[in-house]
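Every protein chain except one is present and positioned as in the full complex.
Then we have subunit A:
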């Protein structure tokens, strides 16, 4: 690990400097994470009166339960839809902005501000637009003959949360795509143009392949975002329903733990999620270490 060639010498000062962060990390991160692992091997009755050691049974039970597997499937569908919708739209916008010279900064500002909107508020806004009785989009859909009701129809509810989550993430993806596009040397595109490649061909044979590091990075970030940060969007709009239609994994941890008080199962789900996060982080770091040169 890197340090400076010249360092300071003191046997107590560095410990003092890292102490606050270390203390908070241990108390609020490491200890609870350890507790989650420990608890996932226990079974506690809802009143907290007795606990029994059940080994791996919480995990086995989870992977036997149709509900949990359905939630896995929901998560995959949700993640794929949200990530592709949001990344597709932002790439389109980024390519369009890349053509602009004078108006680029104005457009950028106008696209970027939803980053600041809280995911929960994004959920409420879209929920409001799709309100079955007076929502504006419901009205439009009714005109084309579709009877929208996200309170009853699981697919409608899924569409709602996908739209809200993708909407929120456009600004982020857009910024990174614009940065990625700007880092592609103009000379490559000019060379392709001289060789007779049109704009579409140039995009697919020169620009898009050179953009792949950005795309891959964003893919990891978006998977992470849809799996965890969308909790608030979902809770504020559909609350996981109707039925289990929009209960993604992280929502189920909350539902089983906080609402259902099934602590053992909730903890086991936490552990599974944590391993997914760690795997994602690992992938991201492997990739970033290769790209960034210090």
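General observations
In this text, a residue touches a chain if its C-beta (ideal position, glycine included) is under 8 Å from a C-beta of that chain, and two chains touch if they have at least 3 such contacts; residues count from 1.
In the analysis below, contacts and distances are computed from a predicted model.
According to UniProt, the chain absent from the figure is "sn-glycerol-3-phosphate transport system permease protein UgpE", selected among "MoxR family ATPase", "ATP synthase subunit a", "Na(+)/H(+) antiporter subunit C" or "sn-glycerol-3-phosphate transport system permease protein UgpE". Taking the whole complex into account, subunit A touches the unshown chain at residues 1-11, 13-15, 17-18, 20-22, 24-33, 35-36, 39, 89, 92-93, 95-97, 99-101, 103, 107-122, 124-129, 133-136, 139, 167, 170-172, 175-176, 179, 186, 189-190, 193, 199, 202, 217, 221, 224, 228-229, 231-232, 235-236, 250, 253-254, 257-258, 263, 266-267, 270, 273-274, 277-278, 280-281, 288, 292, 294.
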